[in-house]
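One protein chain is absent from this view; the other protein chains keep their places.
Showing chain A:
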Amino acid sequence: MPPLVAVSRGIPARPSDADRTVGTTWSDAPCPVLVADRDGGLVRMNGAARTLLPGAVDGEPLDRRVPVWLSDAHLRVTQGLHAPADAPLAGSIDDRFFAAHPTPGADGDVVWWLVEETDRRLAQALDDAQGRSRILTEVSSTLLSTLNVARCMETATAMAAEHLAEAAVLVAPSQGRRYPLTHAQRGGRVSHVTQRIDVAAVPGLGEALQGFPPVPARWINPDDLPDWAVPDGFAGPVGSVIVTPLPGHGVPAGALILLRSSTEQAFTEGEELFARLFAARAGAALSAARLYSEQTRITETLMQELLPPTLTSVHGVDFAGGYRAAKEQDRVGGDFYDVHPAAHPSQESLVVLGDVAGKGLDAAVLTGKIRNTLHALLPLADDHERLLNLLNGALLTSRHTRFATLVLASVSRRGGKVHLRLTSAGHLPPLIVRNDGTVEEVDTRGTLVGALPAVTASTVRTVLAPGETCLLFTDGITEARGGPLGDDLFGDHRLRRALTQCAGMPAEAVVERVQMLASQWVGAGRHDDMAAVAITAPKTGRLTVVNGRASGQEGRRNR
C-alpha cells in the first residue's frame, strides 16, 4: 500500500506505522509535531518542530534535543506506563510552554503533538497575581478598619486560613510567660486561647517572634508539630507547614503558622512568598491596633485618676463642683479640685482647686503629684502658707519650671455660719456672693508653687451667712474666648455680673449657672479646661411639704 509521501523534507526511509494511524498530513500541522521510535530516537519532525528545535537531525537520540520532561514522558509512553486518561503532559521548551499529546503507533513509534500554552500560562499567572493583590488589598482594608486587637487577630487568622492554607495559628507576642493563640480553619470557627507554650517546639517560630525572616517550609517536619500548633478537629495529618513573622512597626507583632493536610498540595515557593506579603500587611495592621489600644488604655487610666470627685454636703456645708475639659480630646487637662472632709464636724474640711501649667501627660503627672502630696499634708492644713511651702518643696525640680496655681479653703460650720480661711497661691482670688447680690473678691495673694525656691502667701478669714456662696474657679472661665465677635474674653466683669444674679442660690445651681454662661459665651469655639467649686452656707429652717400625690389619688377615687 503506497503511503502518501508528500513530505518535502526529511522523507523517511520507511513509512512508519504511526504515519498510517494518523496520516501524514501532520507534517503540515501548524503546531510542532515529532515522531520518535521505541528506543528514543528522533524519527521525523515537521516544519514547526524544526523551528522549535533548530539543528535537530532525524535519527538523533531524543534526549539530546528535547528537555528531560519530554524524553522521560516518551520513555513512559513507550513502556505503556502512561494511560491516555492521565493528565496531559506539559513543560517548557526554551521560554515557551507546551502541552504534549502522544499518539502511539503499533510499531512502537510515538507521534508527539506539542500544543503551545505559553499565552494561557501567562494569562493564568496574571490571574493569580491579580487574585493575590485583591487578597492583599482586602487584608489591609479589612484589618485596618478595626482597631480592636483581638478582633484584628481573629480576622487575620481567618483570612490566612481562607486564602493561604487549610488552617492557621496566629501566635501573638508573649504576655509574661503565656502566649495568646488564635486558631482558625478554612470555613470553620475562630478560637482564642492564652497558654504557656514551648516556642522552640516549632522550628523557626522563636526566630519569627523576634522578627527574623522565616525558615523555608521544607525545613519543617510536620510530624514534629506540637498539639497546640494544630487546631482542634484539623482533618488528617499535617502535610506542610509555613512559619512566617508578622512584622510590626519596629517591633514584631507575632508570627503566623500555616498548615495544610497531607492530602493537599504542599506549599510552593511562590506561596511562601505570598504568605510573607500577607503577613506584612497583617502585621502592620495588628501593631497599629496594638499601639492604639495601648494609648487608649494610658489615657483612660490617667483620666480615671484625674477625674474630679462628685461633691456633696459635708458637715453642714454645701459643696458643688463642675469641670468641663478642653475640647482637644487627646490631651488630659490641667485643672483639678478636691474636697477633703474633716474627720469631725468641729474641724475644718479642706477644699483645693488648682490649675497646672501645660497640657497632656506632663500636666497629668504634675496634677497627680499635687493631689497626692496635699492629701498627705492634710494634718498641717491649719497653716496654709506652711502647707504651700511643703508642697512647693516636694514639687521643685531642676529639670523644669512647670508650676501650679491653686486656692486653698479651710471650711467649718459654727452656729449656722460657715467660717472660711482662704489662701491663693498665684491663683485667681475666690469671689464671694453675699445675700444682697454684692460680689466680693477675696484679697488673698500668694506665690505659684513648684518653680521658685520658696513661696509666700497671705490667708484671709471670712464668714458666709446662710445662703451665701464662695466660688473658686480657674482662668478657663474668665479667659473663655467667644462672644458676639468671637474673640472677646468672658472676663472678670461678666463672671461678677452672673454671680450677682446667683445670690441666695444653692451651691449646685451657682456652679451650673457659671458653667452654662461661660459655655454659651464660647459657643462652638475652642476652650481651655473650666473648673469651679462653690462653697455655700445652706439656708436653714425652710421646710415645704407638698402632698400632691395624695390629692391626686383622692381625685381618681372620686371619679
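Here, a contact is a pair of C-beta atoms (placed from the backbone, for glycine too) under 8 Å apart; a residue touches a chain by one contact, two chains touch by 3 or more; residues count from 1.
Basically, contacts and distances are computed from a predicted model.
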Missing subunit (named according to UniProt) among the choices "Cell division protein FtsX", "Tryptophan synthase beta chain", "STAS domain-containing protein" or "Protein FixC": "STAS domain-containing protein"
Among A:K359, A:K417 or A:R496, which one is in touch with the chain left out? A:K359
Who touches the missing chain here, A:R445, A:R496 or A:K539? A:R445
Given the contact definition stated above, which residue among A:T401, A:T438, A:Q501 or A:Q520 touches the chain not shown here? A:T401
Residue of A:P104, A:P245, A:G322 or A:G426 touching the missing chain in the full complex: A:G426
Even though one chain is hidden, which residues of chain A still touch it in the full complex? 334, 355-359, 400-403, 405, 424, 426-428, 445-448, 451-452, 455-456, 487
